[in-house]
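With one protein chain removed, the remaining protein chains of the complex are shown where they sit.
A, B and C are the chain letters, set down in written order, and residue numbers restart from 1 in every chain.
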């Protein structure tokens, strides 16, 4: 009999931010059920969190090691199908590796790991298995991002010449990590966040979005990273010149000290025939510009959109779809692929449209390269 | 032990629109599980739909009568807690009445019934029971709508003078009901939709939103309804002058022939000290205007918002919340109230913030009054 | 030899608002020179104002009577060609009548006169002369308003079904006329403003704009006017249902107590095939909507616009044209027509696109009708 896909979670207990997002995203379509979790490195907190989610006590574990071991021991009709990893960056690798080695699929928050060697090891593990590994570069889940990608791929804009991708936030304009703000404290800590601050946290989203939409690869970059807030060790702002593998030029900048900005990831792409512009904070709108023709404002669900876009929307035009719906598109595709596996079928190619461990490794290399570039007097660094 | 709240559904099988919305809204927060349903008047379709939702076959019923009877016969630890009714207007009353008479709480789509007598009977049944009845005037679920309501209630705008509420759509600009479009065909059919077309389907949302935000009551109205599309029996457009119980004046208009409009419910409220403006298609923004001061743009989750607004948001500022999240706020409040009942406690007053059967009756009277006014030569009709 | 057109001005001295607007609008294109004026009912103020404008003392007059008499006595190569009347409403008729009777063309601010009989007399005088009479319903001068008109006229939207025209301002939200604010005091005074307040001052602009763009005539209306601010005699807010001569329906509302609004005249027009939307505060944008196609955003000077629109713009796309440029389009057309007269030629029909004394009379009747409707229990009043 058909059944829902079963999810176990690592991290995301009381007080966490992204764990709740993953749970809502997984729940939205009724395809996935949360069956177990190791929600915190504090066993008591893990237990309390499990109760919040109405889980039976014996499926709430004090740590991910025990969770993976005990779940593996359960009969196939009962144990989790995949692990969702929603811990800080430095605790991605451990549970991901162990899950893969024990035959569990993985959904992992980004950046994929703490450093490049970890990412390379995960790539190796995934590539030699038949397991899925989805990375939640969630912004690629929006219907109008998928429309943008399809437009470029179909040549609607002609050859791409220029890409501008921005990710301004303002929430780290002051030193809130000194006040024990949980989200801020690990993100600004090199021991937990990795080699970069803003560039790792949000710059990688920008890099991923630009390459996802354009289908191009950044081939060279020139970066200038700054830690503006006194006492901060990692960059809270960065500006990067980009060169793409087809000769296109670009700019990427990301900031967490852009005072007053919320979360305005946005991108503009210009080709020989036209351009497009998308803003995460108004995600259902895709502005398209044309040589000698009026601007056309494409909207989720309106008119002749590409199937990739139509397929990513849940409700009719004019009913705004938000961040959680875009995030849920990753989980929905993962669930569909796992259902295909359960049924012994090949997944529909449309359902393979989610970021993978390879995107994760590319993100880690991006972080390494922008940091290296910023520390160098050499103008261009290859990527 | 704590458990999720259990939902049964009437309507919403394959091919329906609003049923899927209710299911996603109910699932989002992990507080409610779908346990049974009578998803279609066609038993085969009901059965197939139940399988889509991974329900056991014995909890998928051929009709709502059998569902309510059989669920009632189940032990308390197993049977559904409430019924969600997502059928066309003329099939609201039957299941709602039967559910209430058998001790089940109800969540019902709007307008609440086909006509006023039905609505009055439901009011009577609810009022003499201790059952909850939530009506999904979902637009009141948006965080910035709750902020607007709190601002008016707290006197931030001063005494209200003028209210403009609009609901333009364009999808019925041509006679698509003649082409068997499912959503169009029942909405334009007086036998299934009721006394009004656009005014019933979306005008009631506008009326509900205006009264919800302002806390005022419309006391008089003057309407001009039109069926523009040849062959259409019910209004597809209506313009209404409003007078409120405090002396404020207003305008309400709703249209389904506003060519090219998606679903742009919006409202402006002006008081002695300031004004506000909200658009459903950009729901996380609330524009506030002031005498001799710059416009302030309030955003979901940013700055000093009222608790009613903060409480209705799930994710940090800049991560757009959409239609489903607003819809889910009704379900979340219902679930919280039912959890309180299970625990033998009084619900938190914050959780009682959802539209009720009384709002439903008011909506039915609004429909009756605008139709009467439109047919009359008398300028003002009381409401 | 070709020469500039010569303008005399009545009103518009130091401290006035609209006089300066007229002077800048007349000067912009280098086609008109200010040669004389009676700038104030206070002769000293008139004299000082004339010096501000670098006029010789003998062309600055203490009142309009003397101005018209003395200018008429000057040789044709020297005397003014037309009078620009920029006084409060109750001082339009006197100078306009005298100018026409003495062979001078007239440009007059709106509303055209204090009451209907005055307007009728001016119509009579103009119609039996060969003199020009231009009324500065300046909002029709914007390039994108002309584009909108051309689109409707060419059937791009199909038959028009619905028109919504709004004119919200907030500057009279409090009783600033009691504080001797010059603009407020005459506008709120029935002896100087006429039968209506907001409806006369800005409602007539809205009425004119709706009829200009659609080419339709309002045939019936139902109005509800209010004086919200205590102590105010004339309406500061009004809501009006409209019916047009082709069966279209509409709404017009105007307010000067819409707290925090600047000057947001705007219009939406919906036809069978599409709709359009224009806002005076972003005048270079015309939003067009279509059945099942994306929104197209037309912009001043971009792409294939109608000649009427292209002709009304002065600078390339992306260089915003504002209020003064639109106002200047009336003066530019007047100057072109007068040059044609000087040359003994017929004016280019394109240059006859400015509001006339007939539009002025229609505006006066609109004022009379909305006031009558607001005082009546009858639902519909013909117009």
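By definition in this document, a residue touches a chain if its C-beta (ideal position, glycine included) is under 8 Å from a C-beta of that chain, and two chains touch if they have at least 3 such contacts.
Fair warning: this is a prediction, and the values are worked out from it, not measured in the lab.
Trainee: Which is it among A:23, A:79 or A:253 that touches the chain not included here?
Mentor: Candidates A:23, A:79 or A:253; residue touching the omitted chain: A:253.
Trainee: Out of C:178, C:317 or C:343, which touches the unshown chain?
Mentor: Only one listed residue reaches the unshown chain, and that is C:317.
Trainee: One chain is left out of this view; which of A:42, A:224 or A:308 touches it in the full complex?
Mentor: A:224
Trainee: Among B:227, B:295 or B:381, which residue is in contact with the omitted chain in the full complex?
Mentor: B:295
Trainee: Decide which residue listed in A:14, A:45, A:70 or A:162 touches the omitted chain of the complex.
Mentor: A:162
Trainee: Name, in rising order, the residues on chain C that touch the hidden chain in the full complex.
Mentor: Considering the whole complex, chain C reaches the absent chain at 2-4, 17, 20-21, 23-24, 27-30, 34, 51, 53-54, 169, 261-264, 280-284, 299, 302, 314-325.
Trainee: So which bits of chain B touch the chain we can't see?
Mentor: So the residues of chain B touching the missing chain come out as 288, 292-299, 302-304.
Trainee: For chain A, which positions touch the chain that isn't shown here?
Mentor: 157, 161-162, 164, 166, 170, 173-174, 222, 224, 226, 228, 237, 239, 241, 243, 249-251, 253, 255, 257-261, 268, 270-275, 288-291, 293, 295, 376-380
Operating definition for what follows: only the chains that are shown with their structure count from here on.
Trainee: Measuring from the mean C-alpha position of chain B to the mean C-alpha position of chain C, what distance in angstrom results?
Mentor: The mean C-alpha positions of chain B and chain C differ by 44 Å.
Trainee: Averaged over CA atoms, how far is the centre of chain A from the centre of chain B? Could you give it in whole Å?
Mentor: It comes to 34 Å between the two C-alpha centres.
Trainee: Mark out which residues of chain A touch at least two other chains, giving numbers and ranges.
Mentor: Within chain A, residues 299, 302 contact more than one other chain.
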